[in-house]
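Every protein chain except one is present and positioned as in the full complex.
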């Protein structure tokens, strides 16, 4: 598993757990709103990583061109 | 609760009598406390960046941060984060000034282990400014104590005092200690040191402190 | 605590979607990057229809999102295309809105 995909899965887990907590336990509107602000980016990133195409590079983690 | 605090920093959630150090929690201070603590955690978990130096005519070199250097810098960055977080909560002008002085020391500590001449030079100049500006900072706090008999922000917020000169002294101290606009020349060079998350802590602490100072100066 | 302006949200959402449809359509149809004075038939129809629909009251105020979707098609077309259509549609919409305001009150 590439590190990108791993980070995406972690982010997805954090996001889903956060949203479950918000839906189940938060009663105060301020907490619900700020919690949404906190966990939505994790969810967005996690879902986005699931969509990225397969890498066509030889070595993972290296950009195709680096240097001057 | 006096109207002054709630009309500046949002809802008042209560205070923590922690010996003679009174911490109070408002909407503003709660949010900035959480941000500072959260960022300290991120700094703790982050591996330092490997700064790329481009060379003309040769291959680019990477600047690694060695393990010994990393340890002391990470410790300093975490101390800086904790100081920033509690400076957000404190309800006492003298404690706030102490936290500020400690932040200044840790800021120098973060870059002190970097073996680059220009970074150490910048840190030296910044240290001079920070030391000089402790005089107006603590002097301002002392003058406020002498005039009003208290240093507690909660007490000061209750009555309108005429503290313009003291406030200006205090603000000048904060400006020198955090190294904002007129003294930025020294501090901006420090940001060029390699090692991302630790350098970022310098910036975060000074920005949060400036806002908190604005809040305090408007409140008292 | 401010309420969420859901009616405006639907309008903006449909405008954006209309823009996507218009862009995809015009990229498929036209090859030249920039043409002046060209009028697209379907763009014209959707622009005029959108302009007319803007001031016809429908249940649940559904006419606004629908008309903005139709107006979004010429809005989103590739650069140079769909200008005349958009201006025509918007002016019809504004005219209809003003006439409705004068008569309806």
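First chain written, first letter: the chains are A, B and C, and each begins at residue 1.
Everything below uses one rule, namely that a contact is a pair of C-beta atoms (placed from the backbone, for glycine too) under 8 Å apart; a residue touches a chain by one contact, two chains touch by 3 or more.
Convention: contacts and distances are computed from a predicted model.
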Out of "NADH-ubiquinone oxidoreductase", "Branched-chain amino acid ABC transporter permease", "Acetyl-CoA decarbonylase/synthase complex subunit epsilon" or "Glutamate mutase sigma subunit 1", which one is the UniProt protein name for the chain not included here? "NADH-ubiquinone oxidoreductase"
For the chain that's been dropped from view, list the shown partners it touches. A, B, C
Where chain C meets the left-out chain, the residues are 1-2, 4-6, 8-9, 12-13, 15-16, 19-20, 23, 34, 75-80
List the residues of chain B that touch the chain left out of this view. 6-10, 27-28, 31-32, 35, 39, 42-43, 45-54, 62, 164, 180-181, 184, 188, 191-192, 195-197, 199-200, 203-204, 207-208, 210-211, 214-215, 218
If the missing chain were put back, which residues of chain A would it touch? 3-4, 7, 11, 19, 22-27, 29-30, 32-38, 40-42, 44-45, 48-49, 51-53, 55, 57, 60-63, 66
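Everything below uses one rule, namely that only the chains that are shown with their structure count from here on.
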In whole angstrom, the CA-centroid distance of chain A from chain B equals 31
What whole-Å value do you get for the distance between chain B and chain C if each is reduced to the mean of its CA atoms? 52
Out of chain C, which residues touch more than one other chain, so two or more? none
Contacts with two or more other chains occur in chain B at residues none
